[in-house]
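Selected chains from the complex are presented in situ; the others are not included.
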Amino acid sequence: MMRFRWTAWKALPPAEQDAAIAEAAALVAGMQHSAVYSLLGHKGDLMFVHFRRSFEELNQAEIALAKLRLSDFLEPTSSYLSMVELGLYDSTLDLYEGLAKREIAPYSAEWKQEVEAQLVRQRQAMAPRLWPAIPDRKYICFYPMDRRRGESVNWYRVPMAERKRMMHEHGMIGRRYADEVKQIITASIGFDDWEWGVDLFAEDPLVFKKLIYEMRFDEVSALYALFGTFYVGLRLQAAELGSLLKT
Amino acid sequence: MMRFRWTAWKALPPAEQDAAIAEAAALVAGMQHSAVYSLLGHKGDLMFVHFRRSFEELNQAEIALAKLRLSDFLEPTSSYLSMVELGLYDSTLDLYEGLAKREIAPYSAEWKQEVEAQLVRQRQAMAPRLWPAIPDRKYICFYPMDRRRGESVNWYRVPMAERKRMMHEHGMIGRRYADEVKQIITASIGFDDWEWGVDLFAEDPLVFKKLIYEMRFDEVSALYALFGTFYVGLRLQAAELGSLLKT
Amino acid sequence: MMRFRWTAWKALPPAEQDAAIAEAAALVAGMQHSAVYSLLGHKGDLMFVHFRRSFEELNQAEIALAKLRLSDFLEPTSSYLSMVELGLYDSTLDLYEGLAKREIAPYSAEWKQEVEAQLVRQRQAMAPRLWPAIPDRKYICFYPMDRRRGESVNWYRVPMAERKRMMHEHGMIGRRYADEVKQIITASIGFDDWEWGVDLFAEDPLVFKKLIYEMRFDEVSALYALFGTFYVGLRLQAAELGSLLKT
Amino acid sequence: MMRFRWTAWKALPPAEQDAAIAEAAALVAGMQHSAVYSLLGHKGDLMFVHFRRSFEELNQAEIALAKLRLSDFLEPTSSYLSMVELGLYDSTLDLYEGLAKREIAPYSAEWKQEVEAQLVRQRQAMAPRLWPAIPDRKYICFYPMDRRRGESVNWYRVPMAERKRMMHEHGMIGRRYADEVKQIITASIGFDDWEWGVDLFAEDPLVFKKLIYEMRFDEVSALYALFGTFYVGLRLQAAELGSLLKT
């Protein structure tokens, strides 16, 4: 998320403004799996979303942006680093139970081989979902979240079958909204300050509220969800940067 | 909320100050459902309140302001994004009970159709309240709030009938103050960092304290309300910007 | 609270420094019920305290200060907005009990009339205490505080008679220090981010520690008091601004 | 604690750098009971420690520093205001018990007189410890702390004899480290945002970790201690300022 230094920008001669916009628009237009949003409120003016296959490519995107002339007028206010996550509670629990029935000891060489093999199969099957295109919707809502680790209410002490059941019920709500909201869930344990990042994409922002409000009452969210900062933005096509920024 | 850069502003020649004030006053005067307040304390100097029918119109208002000459002297310190909310506990619970009596399964196609239809009817009936004019009172008080989601005291685990009862009692206090305070309650789940935003408008600011102090003891507030930052401001007419800012 | 921009200030020619000091000293000297303090530590260099009869007058004081030449070198770091509060637990409980004995229903027209009438009588009787002069002591200590609203320990769920008893015991400690410390308690529910603001004035700052340390063990403070940031300052007469700031 | 503005400083002509260093070194060298430390990490570059007999003298030290030419390159990042504290649990409890045996009512005129007299005797006896010289050790470690006031674990609800016992055990650990670490405990209730400030001085910083780690398991620390920010610095003699800052 970036704040735009309007005051310094306005002092730039129009021709230099035009050149900076053109350079930035060309870079953004040429970036696959990237998008720009006009943020609402004081948390920033522009939000850049980059889906990349590696952190190295992500770092390159970040540096390419920093070298833009336009970036002289952009001040980073926030960011979030995470990886697209597949909800694998169902298949993982099935696998664990299958391995247990076959009396394969957890963390034995055979057990690890089977778990890794399933993960590889899943990642291959779901490769397009692991590196998705940016959904083509007018609005974005992003927020990070944690599972609660309280002194008495602690997600990480709940048996896996219980967690699976709650996640399943939670997923049912999301599925009811599938037409209206495209969700991309990302994992950030080890990468950023919250455990998960949630990206929602919709044509009508009212649906963000409806979905999240309804979810707030389901068991897993009511008991175990903690939420960070919410960001809401409107999609900007590269070609629209000019009309936003020209004064 | 914006801080005013007095030092830079004072360095501006009087004619340029006049032009910047005139431009800003014209924009604000021409904006329907917008108002400006002079904030008390260090949290900001000016607060702009915009009620709009869509986030897109809100974004346009924000950008139009940013392009003003006066904005070269305004630094955003905070903001809040939310939607006007109708308190529908009563009618929603009635509807749910009616549907249950008719043995319509929750989330079935028929159930969803009836719920959506009622929502549409209510939104039509209450359209003017969903996009209100800014109440014409001298003082504003704004603060965001959450319903508590503690490890043992958790609003989202309370049965709906209980919540309805507590909200009803809570509403009775507000109603006793209806002549003195105009309340506009907005929902921000999915939009900003708290769940609700409360705007109070009054001629005498003492009534903000009386109302909120009394409410602090009612059951739902005492047990379940968490409060964010409070902002208090005095209404500024567009034509008064000049007398505020001229040095 | 204001930080003083020493570096920029030192770059000002001595004659301009003198003029800025003279203008500021004249404004402050002419303000009744206002005082300036030299703050200790990094939380600010100067603290301005203004007691005013309305928020509008307070806002005018704030803007008059902002327009000073000296304010080009002052950066707001904090502030607190509140109203002087009278401790009325005793008389309020007596009144409520009297009304109950006379079988007047709470919130009935008659009940509200009696409560309001008593409030008006009290405010008239205590008018000088509601708009006090700034006590003429060398040191100030200011801090905001809340009554705890925890999941199990919650002031707003304690019966009024219990609260009255605890507040009475609490008040006894304050009374024992009355000669050494002048206390002005202000209420900020609905105005700022904590519920109360406490101003202590003394000739010897050691007494701030003695009073607050002793109070920390009384029941109401030990169980229910939460404290914000503490500010300690030395009174500056308007005429002393020059010796503080001249380099 | 101060951040040093290296970039602006480097732009200063060498002769002006020399003059600024000489002026600052002379002031610091002439200040009794003051010391400068080079801080590790981003929390600041220099830490100034001033022990003074009154807040007024402390304020004068602060302002004298602010008026230095070198201070144009110093930006305050933090500070802590407190008074040297004597651990008087033992003698206070003995006194209280003695007064109780003599049937002198708490807070009676006689009781207050005896308590105040003992305090005066102790302060006289310990005057050098109340206004100590800065220990001449290579490293400093400073941190503020609180006694916990939780909903169920609350220091201020523990009987005095229990507190005395725990403090005594706590003190025994400190005494075992007395050769390696010089401790100066200061009280800041009523002065700053934590209740206590701890200054440790040692030749080998490893001992800070050993002492504090061992203490973390003793009863009073494990249950009741809450810690703020830690600052670690290396002592700088006034004459060493030049070699630190010259580029």
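Letters are used for the chains, namely A, B, C and D, taken in the order the chains are written, and counting of residues starts over at 1 for each.
As a working rule, a residue touches a chain if its C-beta (ideal position, glycine included) is under 8 Å from a C-beta of that chain, and two chains touch if they have at least 3 such contacts.
Fair warning: this is a prediction, and the values are worked out from it, not measured in the lab.
Of the identical chains making up the complex in this file, 4 are positioned in the shown model, whereas the full set numbers 5.
One rule holds in what follows: only the chains that are shown with their structure count from here on.
Note on connectivity: the fewest chain-to-chain touch steps from subunit A to subunit D number 3. Of all residue numbers used at the contact between subunit C and subunit D, under half are used by both chains, marking a mostly different-residue interface.
Subunit B and subunit C have CA centres that are 28 Å apart. A separation of 45 Å divides the Cα centre of subunit B from that of subunit D.
Residues of subunit A in contact with at least two other chains: none. In terms of inter-chain touching, the protein chains here are arranged end to end in an open line.
Here the touching chains pair up as A-B, B-C, C-D. Only residues 1, 55-56, 58-59, 62-63, 66-67, 71-72, 76-81, 83, 107, 149, 151-152, 154, 156-157, 187-193 of subunit D touch subunit C when the two sit together in their complex. On subunit B, the positions that touch subunit C within their shared complex are 3-4, 6-7, 10, 38, 40-43, 45, 138-139, 141, 148, 150-153, 176, 200, 205-206, 208-209, 211-213, 216-217, 221-223, 227-230, 232, 234, 244, 247.
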